[in-house]
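Here the complex is missing one protein chain, while the rest keep their positions.
Right, chain A next:
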Amino acid sequence: MAEVERISIRGGRLIDPANRIDREVDLHLADGRVLAIGEAPTGFEPERVLDARGLIVCPGFVDLSARLREPGLEQKATIASESRAAAASGITTLCCPPDTSPVIDTPAVAQLIQQTAQRLGFARVVPAGAMTRDLDGKQITEMAALKLAGCPVLSQADRPIRSAQVQRRAMEYAATFGLTLFLHPQDPDLTSGGCAHEGRMSARLGLPGIPEAAETVAVARDLALAGQTGARIHFRGLSTARATVMLAAARGRGVQASGDVAIHQLFLTEDDLDGFDANCHLVPPLRTRADRDALRHALAAGEIGAICSDHQPHDADAKLLPFPETAPGISGLETLLPLALRLVTEGVLDLPGVVARLTVGPAEILGLDLGHLSPGATADVCLFDPNDCWIPTPETLLSHGENSPFLHAQMHGRVMATVLDGHIVFERMNDR
């Protein structure tokens, strides 16, 4: 498959939000680039023609947070298993947080991850470098070196810096090199010991709570520091209504801040913890219906520019414990698209709006020239059938993580082919 250099994708509905294209038109790729939209240039002879009639053709998805667990946590997943799952999910670029083992706090680890991903060839893996050494929250990393080693953004994964002074210095130093900081806005003290939103459900189930203020306090601090330092910050995985309002207000004042939401936060709420379902143990926790609705609203209004999978694959044992002791997180790559399409069904966004928040939105946050199909652009393309009906099960998942509350639920929308750098890296076309 990797030998094919010239591809024509014919008869599909091309949705390219960056170029405001939404119409039935052919797409031609050559030498890893978008060659043309519409008529093929004279003399163009594709080696492969994909019949996209009835399908949506769009830029490959860009996922701002997917843990691959390699190096160091291979009992949970590997770059091979997860990047293959990404390809099957239409995701061509994914950003992996630095909480590997060792942490991505040196160029060597960043390069190791990229080289492994390149050798496998399923997806483009963009490592987020650590802001502090070993994510200790104290000593900042060699940020310039990490940038040169392929980290366009830096992050503390889910271990935010406690000290406002260190946070401020990290922002200033990162801003020197134009590095965006991906922040997990959860105050470590207010979050400590908690495993559920502090609300009606935690009161009933006796689960140690994480108050809304755990997020708003962190967002307030980081917005103030971003305003002070001029750093560019991105809130990874917002969960509360108030935080979306604070973000919008700060953006209005010119603070360089953005935000994303994990796809499951748009569907699940604290109510889903009933029965102590460990697959609904998340950080930040699932919050109220009102929070969920506000996240949807902020997404529709464009204040939240990206939806991500927040993929966190776990080994089975990590969830085979009483709820508070389980490892938080959902294996989310393979349900990203069908869940996002539910936003169309439920009237939150139109189809181009959903595609934008999976492509050009996150690409802009990463600062990478991806997520669009302009002539000459990188040929990352996803072909999906918005109506194909399927049910995810442990047997069908390619990810090594089977920790999902959406297993056995009916999904609409399925990826039929994925093109990365002009190569077909996943194909289900024959099953049609």
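Heads up, the rule we're going with is that a contact is a pair of C-beta atoms (placed from the backbone, for glycine too) under 8 Å apart; a residue touches a chain by one contact, two chains touch by 3 or more; residues count from 1.
Following the convention adopted for this analysis, contacts and distances are computed from a predicted model.
The listed options are "Sarcosine oxidase subunit gamma", "Aspartate carbamoyltransferase", "ABC transporter permease" or "Succinate--CoA ligase [ADP-forming] subunit beta", and the UniProt record of the chain not shown names that protein "Aspartate carbamoyltransferase". Looking at A:P46, A:G90, A:P185 or A:G199, the residue that reaches the missing chain in the full complex is A:G199.
For the chain missing from the display, the contacting residue among A:P17, A:G305 or A:P405 is A:P405, taking the whole complex into account. Checked against the hidden chain, the listed residues A:E325, A:E346 or A:D369 yield one contact partner: A:E325. Residues touching the missing chain, restricted to chain A, are 198-209, 211, 272, 274-280, 317, 320-325, 405 (touch as defined at the top).
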